[in-house]
Every structure is written in C-alpha cells, then in structure tokens.
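Shown here: the complex without one of its protein chains, the others still in place.
A and B label the chains in the order they appear, each numbered from 1.
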Amino acid sequence: MGRLGTVTRRTFLIGSAAVAGGVAFGTYMVKRPLPNPLLDDLAEGEAAITPYVKIDADGVTLITPRADKGQGAYSIQAHLIAEELDVDPHSVRLTPGLPGPAYYNANVLKEGSPFPQYDESWMAQRVRGLMELPAKLMGMQMTGGSTTTPEAYEKLRMAGAVARETLKEAAARQTGVARSMLSTEDGHVVTPSGDRLAYADLASLAADIRPVTNVELRPPEDWTRLGRSVERVDIVAKSTGTLDYGIDLDFDDMLHASVRTNPGMGGALVSFDASAAESMRGVSQVVEITNGVGVVADNTWRAFQVVNAIEIEWADGPYPSSQGEIWDELARAHDGEPDSRNRDDGDVEAMFSDSAATVLEAEYRVPFLAHAPLEPMNAIVKASDDRLEIWTGTQIPGFIKTHAAELSGVAPENIFVYVQPMGGSFGRRLEDTYVLQAIEMALAEKGRPVKMTWTREEDMTHDYPRPAQLARMRGAVKNGEVQAYDFANSSSSVMNSWFGRLMGPLPGPDATIVSGAWDQPLGIPNYRVTGYRAPEMVPTSSWRSVGNSGVGFQHAGFLDELFVAAGVDPMDELIRLCTHDLSRQVLEELKSLSGWTGPSLGEDRARGVAFAMSFGVPMAEVVEVTSTPRGIRIDKVYAVCEVGRVLDPVNIEAQITGGVIWGLGHAMNCELTYENFAPKQTNYHNFEGMRLYQTPEIVAKALENGDEVNGIGEPSVPPAGPALANAIFAVSGQRIRELPLNKHVRFV
Amino acid sequence: MVELRVNGVVQQVDVEEEMPLLWALRDALGITGTKYGCGIAQCGACTVHLDGRAVRACQVAVGDVGHREITTIEGLGTPESPHPVQAAWIELQVAQCGYCQSGQIMSAAALLERTPDPSDDQIDRVLSANLCRCGTYPRIKSAVKLAAQRLQGG
Partner (left out) sequence: MSIRIMSLSCLLMLGLASQSVSAEVEEGAHDLSVELKPGGSVSNADGLAAWDRIYAVVSHPRCVNCHTDEGGIPMWTDDELGGTRPHGMNISAGESRQGREFLECETCHQTSTRPNTMPHAPPHAGIPWQLAPVEFLWFGQDSKTICEQIRDPRRNGGRGGRGLVEHITHDASLKGFIAWAFDPGGGREPAPGTLQQHLDDTIEWVAAGMPCPQE
C-alpha cells in the first residue's frame, strides 16, 4: 500500500510505497484543482510517488531522478539523500530510476503520466513561468528573478530523513528499544547496546508501517557531507574508462544502426536508392523511417558507411532555405505585433525626444548554435509485438514513453525507458527524435536489440539548435547617466517549437525571447523590453541558459555602449543601477576581486564586465584580454555569483568555470549558418568552441548571502560573451554587435 | 581476420582491414572506454596508444596496426590501480560528463611518457587537440602538472 505522510512545510508530501522485497521512500505528487500539465493524466486527488530511496534485500538504492548530463547531478542528489539517511554514497547503489510500475502502487498511480519523474521540478518551473506570463501581462505583480523553489534540495533530504526515521521505527518494533534511543550510521540502525541492524534487513518491516514524517532536517552546521568537497560518485569510473554511457552498452545478439534524415529538418524523404547498400557485407536491412533512411548492420562503422552510400532525394525543408532569408524574417518580425512587453517603465519615447539626451541605436545578432555534446545521439531499443525496452541518455524519459506508445502502438505500461549516463547534453537531450528513429528500426528487427548511433555529421546537422535572434535597441544618456533603454528582440519561439514536439505548442507569449532583458534588476528610469515572435523556421530547442544565452549578449553589449556614451565606468554604473541587494553584492564582490579600476589595463590590455541574472542567480563576470599582433588573447576571467548555499564547492567551481568556457567559446567561434535548408557546419572542424590553449585563468566565487539554493549549470553562460565583447571594445575600440566574434577579430 | 594486441592480449577480430581501430575496439572487442566523438580526429575522444605513442583510433585502419601494441584507457590503469595520470584526474575531480576524458588522459599519459616535465606551452599544444565540451580545461591543465610531479616522485 502506498502511504502518504504529513504535509511538510513545503507543498510536497513524503511517503513510502511497498515494492518487491522492500520499501521505497519519496515524494507524492497529488493532482490539485490548479491546472498542472505535469499531472494531466491523474484524476483529481490521485497521486504518484517519485521514489528517492529504495531499500530491499539487496541493500540501499538511491534514486537520483534528475538526469546527469555531466553536471554532477547524480552525485549531489546522492549526497543530499545520504546526508540524512546516513549511508555512504560510494557504497550504495545509485540509479536514475525507471519510469515504470516498480515504484508505484496501483492505488495511487495512474500509469502513463505524460510527465517524467525526472526533471519534473525543472520542467514544472519552466511551464509555470510560461503560464504566468499572461497574468503578468495583465498587470499582476511580477515575482522578479528569484522565484524558484529549490525542491530537490529539500525533497531529497526529507526523503532521506523520513526513510531513516521509518527504518528506526521498524528497528524499534523489532528490538523493543524506543526509536528515540536509536541512532543510525553507515546503512545501519544502531541500538544503545551497540547492536547494528542493516537497513536491508529492516526493509520489509518498514514497508508495513506508516512512514515517520514528523522529522526535522539536520541544520547545515551538522552536515558531514554537504557543503564540503566530496568525491563525485562517478569520478573514478569516468577517469578509468569504466563508466558505461548509453553508447557503450552491449547486448547479446545486438544489431547496430545509423540513419540519415532530411537535413532540412522536418522535410520529407522523396526517394532513395539502396540497391548498392543492401548488398554490402554485414547489412541486415535498409529501413525507411520518418523523413529518412536507416541502416541496420553488424557494426556501427558499417552502418555509417552504408547509410552514407545511399542515394537519397530530399524534399525541401519546411522553412526558408538560407541564412539570409532567415535574417530577413527576423527583421520583418520587428514590424509586426509584439509577442510580449514584459517591462515598460517610465517613458522611453519621451526620453528619445529630449533634445538634451544623446540617443544611440544599434542592431545585434546572435546565430543558431548547436548543443553538440560529445557523445552523439544514440539509443538502444529492443522491440517485440507488445513490449519496448529503451536504453538511452535522456532528460525526458516520460515523454519518450508517450511518444513511443504513439509511434509503436505498444501500451505505455509495457514501455520501459532505462536512463543512461550522458556524455553531455546542454539541453540537447530534451528532444527524442533519435530515440523514435531507433524504435522504428527496432520494430523492423523485432526480438533483437538495435543500437542506433548518429554520425557526428547527422548529429551536428539535426541538433535542434538555439535560435538565431535579431535585436534592435535604442538608448538615451543624459547628464552622465543611462536614462533610457528600449530593447526589442525577434526570434522564433523555442517554447513553441520544443513543446510542440513534446506535448503541443504552449499558448501565450514566449518569455525566452526576452529573458535576460526584461527580468534584469536594473533601475533604468525609462526601460522597455519587447519581444517579437518570428515565424517558426528551423526547429529549435533549449540550449544551455536558453533565452538568456543570446539575449544576455545583446542586452549587456548595448548597455556597455550606453555606459561609454554616458562617460561612466561600467562597473560603477551597474552597481548604481542595480535594484536587487544580492545582485549588488555580487557586483561589489566582483569589483573588489578583480581589482577593478576601469576598463583599461595599460597598453594593449583591457577588460570588460557584464552582468546577467538568470534562473534566480545573479552572475557578473570580468574578462581581461590582451591585443597581440596575432589577435585577441583572453587572459583571465573573474566570475562571481550568488547561489544561496554551496552544497558542493568542487562541483560549483566546475560548473561556473565550465559555463564561462562554454559562453566564451561559442561567442568566439561558433555558429550554424543555413544553406539549402541545412547548416553548413557539419563537425567540430567548423564548430569548434574553446580549446585548452585558449582557456584563460578563471577565478570563480559563489556568494551565500541569499536563502534560496540555486542551480549553477546555466547562469555563468550569459555574461561571458558580452564581457568578452566589451573587453575587445575596451582594448581596440571595435564594437562587435554580432556573434561569433571571430567574424571580426582573430583569437590566439 | 585481423590480429590485434590490445592491453597485452592478442585478439583475433573478424573485420575488414579498412575498419577504423576505434570500431574494432568498441564493436568487435567490446572495449568501450575509447569513445567515438567526431570520426575525423577533431575531438580526440578515441585516443589510444600504439607502442606508447598517442593516436586517434578513428584514423587508424585495423589493417595498418600491424604488430604494434595497442593500449586503451582500460589498459592504462584500473579503478583499483589507476595510472598516475588517472589518479591525478581523480584527485582533482576533472571530469564533468567525462566522455572526453579517456582521450584526454591517454593524450596526457603519452605526453608525460616522452616529456616528464612538460612546459605550459607543451601542455597547451598537446592537449589542445582534445576537445572538451563541458569546459574542464583548467583542471586538465592542473592534473597534467600534478601527474608530472607525482611521476617524478614529487
């Protein structure tokens, strides 16, 4: 029986469920009257458990439901649970879990919920954010930047604590010693006389008792794992080649496959000639799949060779064929009706007609960008008439299940998605086309597992990139102050494109077209932010920091132009304009840490600064550069942010640093440019990013002044590009208003 | 049939001579620590050693390997007994997604084998041919230096 515990001080419930041979602890999600697309398949009052701890005869398993794309999510989730449960994360089993019936009780769960347990809170935030927008437009109070409830931070610790106390209660019943007299240590309940009862031996008893939920979370000063440098649970495996990613799995009798689909994404397959391919050694079959052709063969290399040998005729892609036409569409969107105007403070127009003001205008462009994680998209699928098993690296196993059911006709309860460690994602694995292709081929090879792997070329040209965007801005300065900023950006809608594939387009404006502009805590007296929605063109998706990645560059770049026009120091002016205490502290810390005394650092050396608040995290960065005869060299970066509480100092430094490198590298030299419906960039030779020799020294600092715990995987990305562009301006006088920067300067 | 010497073991693989060593290792021998990232020697994720020298396994036809000894990340060291370069990688927690790290480690190990005390310039030149999308470069640099120190008894 599933058992609901009491409501904790947040709005979630911790409970337990009996599972084969043991017990699972986790949170219940209950369908409430408010519209919540996450729970659409549940009836009112019904609940589903998201398990975090499973204990059975085999021992303790920690279920770390948020996908690990490399950001250390498994490790931090395991440590959150372990902090309360008193187990060593290195000596228990960890699994991303399985969206299947094992952890659910028939009474509380209706199978086939369209939303995954994985990334549920993350998804929910985004959906909620979008659904709030119409209300915001009607003039309701905005909640500002920091709206995120750090659900995992509490839920996982709470699940660990409830499991611990329930196990102690089970031990109390077994031994007759009061629960309050028992303690826990390394996977055991310990009695006052020193007897040690293994959690595994208490599991079946624990499953039969009402979970103990009146627990207090341990205060941070009592923590033994969190807040310290701990060894990541996967670090040894990742350093010895022993971690199996999805692409590494092998099964008896497995076939290998690869595909080519229309490079004009969404365009149809007209015809193909596989006669030569089919007769090649090792080929099992050539399969027509949605918008393309797949080859099933005896090894991956063969599948690559053969699929590339097929003569294929493609229909046109369903969007403008060239980059030039795409820019034209984005420019035209500025003449249409606004999609959003989330900020309209003061009266920008009045300031622009003030004869004492200096008015500036500019246009900024950011390109399409591929995620291009190093592990190319792949999936293993084993199909039978009434069952599908899927092994893949994904952030959306629940959607995969839904889509797989639609595609195959197999009942959702007979579809099993096993989430594998991922060789990067950066938002890429929020799409599942590659999985569906693998299913199509597995359905043609029933009974045998089929591993489908994309070539890098297929991957780069079918990436669901970040959209290209075109911003137009005006600003006014007067009396040495920035008086007006009118920012307008045009873009195709990521949310429309992405959610359209996941579950149907979302109604209402797309906040991501202007996120990073409208929501910045800057008190410019006349401040307007407008989003224009261009038609859907190339299918796009979320890319590390989503809208903030492009908007961050545009917004902070032009702001720097205004600072220069006003004759003010950019750092001091950011601090003066800042309306948010935590953000101001970030800027002040950055000023002190970087020894900021102005943009110039002497002959041929200079620095730029940029600030962007995203995902509730204020982040400011200084980039120092030298202008050498061979080009710009990036010497040093200071990155300061506010995260509330540092749970893992080693990982947070890695995430900030990685985000800075991501932001700088793509700003330096990456773009997808379309020609004949497809990107011209096909592999890393022309989509390179940063390499080691270009990597500056990076000083990262996370402040802990706030009371929210925030994720840090994305916020260091948005300020990096504009801080670099501003530094290049400071050193050379060259203002670059489009990315990548290497269209205008060389880097060494 | 092609005969390969992998991590000290002689293996027979029934593949064509043109097959890149990468795929012979991964698909024919099930040695998967060596990763496929690009297929064109841009990313270095497939780096292995041939007689101690780093090569991109995606560029070596198995028929061209001959009698050279192949060492993969699994042959360099193990979780129980990591190579000093792997130990440095673990100690400094270099990996994020980790997918490129087999190649990074193999490149670093080959560098240190020949150049026990590499200059910053040598590290920059050798490791810049290995791509890391997560941006672990600062720690890679530190780990190479730490490993160099350890290997010299420091």
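Please note the rule applied: contacts are C-beta pairs under 8 Å (C-beta built on N, C-alpha and C of every residue); 3 or more make two chains touch, one makes a residue touch a chain.
Just so we're clear, the structure is a prediction, and the values are computed from it rather than from any experiment.
Judged over the whole assembly, touch between the missing chain and the shown ones holds for A, B. Touch with the chain that is not drawn comes from one residue among A:166, A:683, A:710 or A:726, which is A:683. Listed here are the chain B residues that touch the chain not shown: 18, 39-42, 47, 53-56, 58-61, 63-64, 107, 122, 124-126, 128-129.
In the full complex, chain A contacts the hidden chain through residues 680, 682-683, 685-686, 688, 691-694.
We adopt the following convention: only the chains that are shown with their structure count from here on.
Interface residues of chain B facing chain A in the complex, by the touch rule stated above, are 15-16, 19-20, 22-23, 26-28, 30, 32-40, 42-43, 45, 72-74, 77-79, 82, 86, 89-90, 93-102, 105, 123-125, 127-141. Residues 69-72, 231-232, 234-245, 247-248, 250, 256, 281, 299-301, 304, 372-376, 421-426, 453, 455-456, 650-651, 654-655, 657-662, 665, 683-685, 688-695, 697-698 of chain A are the ones touching chain B in the complex.
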